[in-house]
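The next block holds one structure in the form of structure tokens; read it before the comments.
Excluded from the complex is one protein chain; the other protein chains are retained at their positions.
For clarity, chains are labelled A, B and C in written order, and residue numbers in each chain start from 1.
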Amino acid sequence: MEAFSDGVLAIIITIMVLEIKVPHGATFSVLKPLIPIALSYLLSFIYLAIYWNNHHHMMHTVKHVSGDILWANLHLLFWLSLVPFVTGWMGENHFAPIPTALYGMILLMAAIAYYILQSRIIKNHGRDSLLARAIGKDLKGKISPVLYIIAIASTWINTWIAGSLYLLVALMWLIPDKRIEIIFKGDDR
Amino acid sequence: MEAFSDGVLAIIITIMVLEIKVPHGATFSVLKPLIPIALSYLLSFIYLAIYWNNHHHMMHTVKHVSGDILWANLHLLFWLSLVPFVTGWMGENHFAPIPTALYGMILLMAAIAYYILQSRIIKNHGRDSLLARAIGKDLKGKISPVLYIIAIASTWINTWIAGSLYLLVALMWLIPDKRIEIIFKGDDR
Amino acid sequence: MEAFSDGVLAIIITIMVLEIKVPHGATFSVLKPLIPIALSYLLSFIYLAIYWNNHHHMMHTVKHVSGDILWANLHLLFWLSLVPFVTGWMGENHFAPIPTALYGMILLMAAIAYYILQSRIIKNHGRDSLLARAIGKDLKGKISPVLYIIAIASTWINTWIAGSLYLLVALMWLIPDKRIEIIFKGDDR
Partner (left out) sequence: MEAFSDGVLAIIITIMVLEIKVPHGATFSVLKPLIPIALSYLLSFIYLAIYWNNHHHMMHTVKHVSGDILWANLHLLFWLSLVPFVTGWMGENHFAPIPTALYGMILLMAAIAYYILQSRIIKNHGRDSLLARAIGKDLKGKISPVLYIIAIASTWINTWIAGSLYLLVALMWLIPDKRIEIIFKGDDR
């Protein structure tokens, strides 16, 4: 399951670049409308990289795969597979309200799917399991959906608030925390 | 062979999203024609996930790969590789009769290909093999093609009958049965 | 190197389906121009499957990878990566002479690249190596390029001669020979 998920994430992160269509003309001016597309691509690249990273480490703690973990995982991959589409739509429309809100919706659904997957793994492996200890109170996991919802609502006022919030959540996850360290040490044991 | 098949299935499931073309315009109204496309995408995602899951577990029971198993496997991958195309065609035409019938044809061919592959593996590994015991009477495997044929025929009356039948078969396979459990236990031995 | 090559081949075989563009309209008549595209897709699918199969088994005999084997392998992957393009061009133009000839050219270049790779591996592993014994006189490997050249030349007369020859070479490779058997036995030792 780990290899399949890693494969799907590697493909999603890579085919996303196909949404940046090669422009006609060879001047600087044709590159200008590509700037928001490139920005949205960069944002999604960071998100997918974070998901891959966290997912990969979480999977390392799974000792026995059951049917519910398997489908919770596919549920997560489903929402992540829609990231290239919403990235392209948001970028092409220069962060217009509705595409920017839909982008947040997909991030929200992916966050919920990740939470479900995590809960299932902890349930199957026990409260004292490596993952349960690594997650701890899971502050980041709880704040992220709240920030997504605020971001989605803010698109009606100004989409740059939403864009900044998406970036903020991404940066929040980029800052290393104890989780991965604990999992790594757990592996060494 | 298992890694190659897993890779191909991971790619098929992911590139399918490329059939959801980014629409022009940033309003809710441009999303409306995407609803049938998203529905057909979801249906195919579930089907490919089921195929990956069952295929992956079946491959685990294979002890020795022979030429006929290898080509039976490639035959299955061929039909599954056409799923993104028929998914796109059915979705773009809002479940019109002919695309919906063709979608069922591909599902039918994939089901037959899966049956052939399964039979070859059982033949090579013996009636007492892990897979043979896990499959048992293979009720699901026998009912599915019948339901596909009824679905294909029903497209001339109402394509929603066909759509419902495709969904029914998918749900039938989603319900866990003893198969995978037996294979898992077989692995532990 | 084996995993990378397997990955590239899995991607080539799968993205090829993206060349079958979803047609506009939902009638049987829009499917008609897709028949030559589907035929050329099927032909290329068989070719890439054969290449994957033979390549995979050949790689199993490689004990030490040197720089020349590595680049001979990438040279082969380069020509195979062009298969989706020529398949799409030949199919869309209903097996017109020039696309059909170019298709044969790519097959010819891939065959030569495969031969170079094979020779390098044998050179590095010795005349008594597993691969050298498995290949034997390599009749198929020697006849194939000749048949490709005849096929390319025949496109000026009738492209169905070329198409039949491409199919003939594919079928010739599909028939199991002693090669793989010897490699498999060599693995068991």
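What to note about this one:
FYI, contacts are C-beta pairs under 8 Å (C-beta built on N, C-alpha and C of every residue); 3 or more make two chains touch, one makes a residue touch a chain.
Just so it is clear, the structure is predicted and the values come from calculations on it, not from any experiment.
Put simply, the hidden chain is in touch with A, C once you look at the whole complex. Within the set A:Asp6, A:Asp68 or A:Asp138, the residue that contacts the chain not displayed is A:Asp6. Summarising the interface, chain A meets the missing chain with residues 3, 6-7, 9-11, 13-15, 17-18, 20, 22-28, 31, 42, 45, 49, 52-53, 56, 174, 176, 180. Counting the whole complex, the residues of chain C in touch with the unshown chain are 3-4, 7-8, 11-12, 15, 18-19, 67, 70-71, 74, 77-78, 81-82, 84-85, 88-89, 92-93, 96-99, 102.
Assume only the chains that are shown with their structure count from here on.
Among the remaining chains, none touches chain B as well as chain C. Taking shared numbers over all numbers used, the chain A to chain B interface scores under half, which places it in the different class. In this assembly, the C-alpha centroid of chain A lies 27 Å from the C-alpha centroid of chain B. Between chain A and chain C the centroid-to-centroid distance comes to 38 Å (mean Cα coordinates, whole Å). Multi-chain contact residues of chain A, defined as those touching 2 or more other chains: none present.
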